[in-house]
Every structure is written in C-alpha cells, then in structure tokens.
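One protein chain omitted, others in place.
And now, chain A:
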Amino acid sequence: MSEAIEGDRTFADKYPEEARIVRAALLGSFLALTLGAIFGIIQTLHRTGVFRGLIDSTDYYTSLTAHGVFLALSFTTFFLVGLFTWAVVRSLDRPLIDIRITWTWYGLMAAGMTMTGISILAGFTDAIDMSADVLFTFYAPLQAHPMFYAGLAVFIVGSWIAGADYFRTWLAWKREHPDERIPLQTFMVLTTMAMWYIASSAVAASVLIFLLPWSLGLIDQVNPTLTRTLFWFFGHPVVYFWLMPAYLLWYTVLPKIAGGRLFSDPLARVVFVLFLLLSTPVGIHHQYLDPGIAEGFKFISMTNTMFLLLPSLLTAFTVVASVEYGARQRGGSGLLGWLTDLPWRKPEFTGMMLAGLMFAAGGFSGMVNAGMNINYMIHNTIWVPGHFHLTVGTAVALTFMAATYWLWPQITNKPIYSRTIGLVQVVVWFIGMALMSNAMHAQGVMGVPRRTAEPEYSGFDYPTMFGGFEELNIQIAIGGTLLFVSTVLFIGNLVLTMGNPKVSGLAEELPPALSGPDDSPRVIDNLRLWVGIALTLVVLAYALPLAAIINRGGALGPGVGTYPVWLLPLLDTLANRAAMLLGAVGDAATSLVGVVR
C-alpha cells in the first residue's frame, strides 16, 4: 500500500515541486476567501439595514456578484485543485508527469479568474465603462461585459487541463502498477473530475456559443430559458464539485485525526460513483418555477434529486462510524461516552466535525428545496442562501479551513502559528453560521426575498413568525460579523504561520481502511463504465427538455431584448442602443487582445 511508505518525510520533503503548486493553489483560494469575506460583511450589514453607508444599494449587486464568484467559483476551485494535486501525488506516491503542464493550468485558471474579477470590480467605478453586475448565475438577458464571460471560459479550460493532468498521472502510475487497485484518494479525484467534465461542458457551451458572442454583439439575442437551463445543468453538479474535496477529507483524513481509520474503503468508492452518476441529471430542480419547462421533466429531476440523498446519507454513516472507531481506539466506551474521547482540542478535528454537523442541517433544508411543491413557499427567498451557507458555506468552507491546519504543515514544513486561535476560529465560524443561517431560513418562510439590497418594502409588512423581521435581521448581522471575524482569524493565523521557520518531524501518515479495496469487486474501479452510465443518464434527463426549449423558443430566443448592466445609465439603454453596439465592437477588440496576451 502506498499509504505506508511515507515514513517521517513530509509531502514537502518528498515532492517539493508539487508542494509548491499546492501552496500556490491554496494561497489563490485564500485570496479569494479574503475578498469574498470583505464583500460578505458589507452585504450582511447593508441588507439588514445595520449600516448602509459604505456602498449604494445599486452597488450592492456588484458586491453580491463578487461575493458569489470569488467564493463559489474561485475559493472552492483553487482549494480543490490544490488538494487534488496533493491527494493524487500522495496516494500514487509518484510525481506529476510534467510540472510545466501543471503550471500551465494554474496560470490559465488564475488569468481567467483575474479577468472575470476585474470585470466585476470595475462595476464599483464609473471611470471604467465596464461592469458585470449579473450575479453568480449571469441569467440572460442581463448582460455582462465580454471580459466576464471570456474569463470564465479561460478559467474552466484551465480546470479541464488540471483534470487531464490527474488522469495522465494516474495512467502513468497504472503502467507501472498494472494489477493494483486505484488508490482511494486518486479514485475520488478521478470520479470528481469526470463529473466536472460532464457538468462544465454545458456552461462552457452556454458561454462560448451564446453569451460571449452575444456580449460581443455578434448575435442579437439569446434564449433566456436555454442559457438558464445550461447554467443549471452545470449549477447543481458544481455544488458536488465543491463538496467532493470535503468528502475526500472526511473519508481519508478525518478518521486519522480522530485516532482511527476509515471504516470501509469499498463504501467510499460506491459513494463517489453515485455522485458521478447522479450529480448532473438533476439541475432542473433549480427551475421548478420556470415557465417553458414541462411539469414531467421537473418531476423526473425531482426523483433523481431525492436519490442523490443516498450517497450523503451513506457518508454520514461511514464518517461517524470511522470517528467512533477512532474514539474507541483511544479508550472511549459506552453508547455515547466515546464522544468525550475525541481530540476536540485539535482545530482540524473540531472544525471538520462541526462542518459535518452543519451539513446534516443543510441536508434537511435541502430536502425542502427538492420537494417540488413545498419549494413554492421558499423559492428565491433568503431560505435558499440560508441553505447553501450551511452546505458550501460551512460543510465545504469550514472543512477546507480546518483541513488547512493539518495540511499546511505537510506542504510547507512549518507548524501552525497558533492552534488555539485555530480552535477559536472554527468554533466562531460555527456559532456565526448557526445564527445567520437560522435567521435566513426563518425569514425565507416569511417570504423575504434573496438577492436584494433592501429587503424591506414600503407597501406591506412581513407576517411575524419565529420572531419579527427586524429581530431576525439583527441575528443575521451578528452571525455575519462573527463569520467575518472568523475569516480574519484564519487568514491572520495563516499569514503568521508563513513567517514561522521550517522544522522537521511534522510528517503525518494516513492509515489504510479497516475494510480495504480488495473487499470490493474490481468493477468499481472501471471508470469507463461509470462515465458511460453517467453520460447516458445525462442524455436521458436533458435531451428532451433541451430539445423542447429550443423547439419552443428557438436557439436564440423568442424575441427578447438585451439589457447590458455595463453601460450606464441603465434606463437609457434603449436610446443608446446604437452607441452600445459600436462600443461592443470596440470592447470586443480590446478583450480579444486581452485574451491573446
């Protein structure tokens, strides 16, 4: 087993080149986290009416776009490629095939995100005629500056090359080890990236075929239902793309930190295969309330979505069982008494456990979202961001931060500056999110909408339940402030850690599972088979809806205008239509030059 060979050398000692790229990816991720947190605190205080002095309400949407793109795409994906690079190299115990390719994908991802980021942030100033206030979902016919779409395309292409890098490294390993099972971490990486290729193909098609040419003025209009559907084809599996690195950590690192080992390697593989199969043919559940999509398609998507609960429920069992095993190895006993024998003083352990606990809560609010008819109560209310701040905002983000306390010394040979601050940080995050998310769910049931700068209206008051609107606003503001404080503690601790001297003796091994890979049939490792089935399911779930949408409205839409948010003032757009087209051509040339450079 490759797991046993690590000895007392850290990852940084054995693979200095790869450790460098993992560090670069993680630092990119944390830069995005910092920016996202700054916009987060601005929004929390603005939306709740606690402090509206920093930005105008019209700029709130610039901030919200930045918060969404930097956290949901940049923070998550950069951490993922860093973690996956570590996991592939560590579990295969061999270097990547060509580090220049590795730096190429890193460079492309960084360049793409920089382009998109600039196009968003330019929205804060009138000095530059550029903006992308289209939020993370960029629903047409709201239109962003072409650089926003071009940057996204470059970013996604970069991630595709990263996936190819992992697959090629695995194939090279396979030639050297023809009869061995795929090591667990590599198996997780490969299934996740296979899912990513399937999912991101749709958003890439949407951007390259429709949105980018449209923003450049090459086509007059797009079909909003079609681009929206292509977005959600990608938009649901992307949440599993965020989650799979957290699962990788829960399955392979958390049991070790708890003092035990993974309960079952075969079950872990089954779970990742289920995610590969089921993550994509469910995106229409984000469109339950869309006109132009038949009820039957929505029902199929609902059924698939409910089955997607299965791998997460299995994970809950395996992770808790593995942790309990660890506790009993440490002398724990009793029905629940073993809970006291866990290493609660370790920030990496407590952080991941709290993240898992919040994920359970997020899972239950997700069941409400997935319930096709009850969804009408909460669709597009602040319940929804309340839900995903539990999932991506805690299950994923808190796991990433907690894991950093364990992983960072492995890739730098530097001990964490203060593990006590780390422990405080993860607990503050948990408390902050408990307050904020709870109040968001409650406001959602009252009908308070998401994505708005000022959720209070002049013509009516919200019904009072679970406490009044204002009371819940205060809860959200306090929670959001605690989350910001937690992020500052995390980033500060990491910056101080970077100033620490390098030491030896930090190496950690990952023990093999109690029930090893040989307990599962070899067919589980047949990636071609699973990708084939996944593609079939996607075709079954999407071929008819997409055909119906194009058949109804045409590929370029049923007579819909163009509403650029990047030419001000917004309300003069009709009068400025001619000037806009000229401007678009100029911008096209500029951004093309940007791409070429």
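A few comments on the model shown:
As a working rule, a residue touches a chain if its C-beta (ideal position, glycine included) is under 8 Å from a C-beta of that chain, and two chains touch if they have at least 3 such contacts; residues count from 1.
As a working rule, contacts and distances are computed from a predicted model.
UniProt records the chain missing from this view under the protein name "Cytochrome C oxidase subunit II", selected from "Peroxiredoxin family protein", "TusA-related sulfurtransferase", "Carbohydrate ABC transporter permease" or "Cytochrome C oxidase subunit II". Contact with the chain that does not appear here is found for just one residue of A:R9, A:R23, A:R328 or A:R451, A:R451.
When the whole complex is considered, the residue among A:N380, A:T420, A:S504 or A:N526 that touches the unshown chain is A:N380.
Here the missing chain is touched by one residue of A:A164, A:I219 or A:L310, and it is A:L310.
Contact with the chain that does not appear here is found for just one residue of A:T58, A:T125 or A:T420, A:T58.
Mapped onto chain A, the footprint of the missing chain covers residues 57-58, 60-61, 64, 133, 135, 139, 141-142, 223-225, 228, 263-264, 266-267, 287-295, 298-299, 302-303, 306-307, 309-310, 313-314, 317-318, 321, 367, 370-374, 376-377, 379-381, 446-455, 457-463, 515, 519-521, 548, 552-553, 557-561, 563, 565, 570-571.
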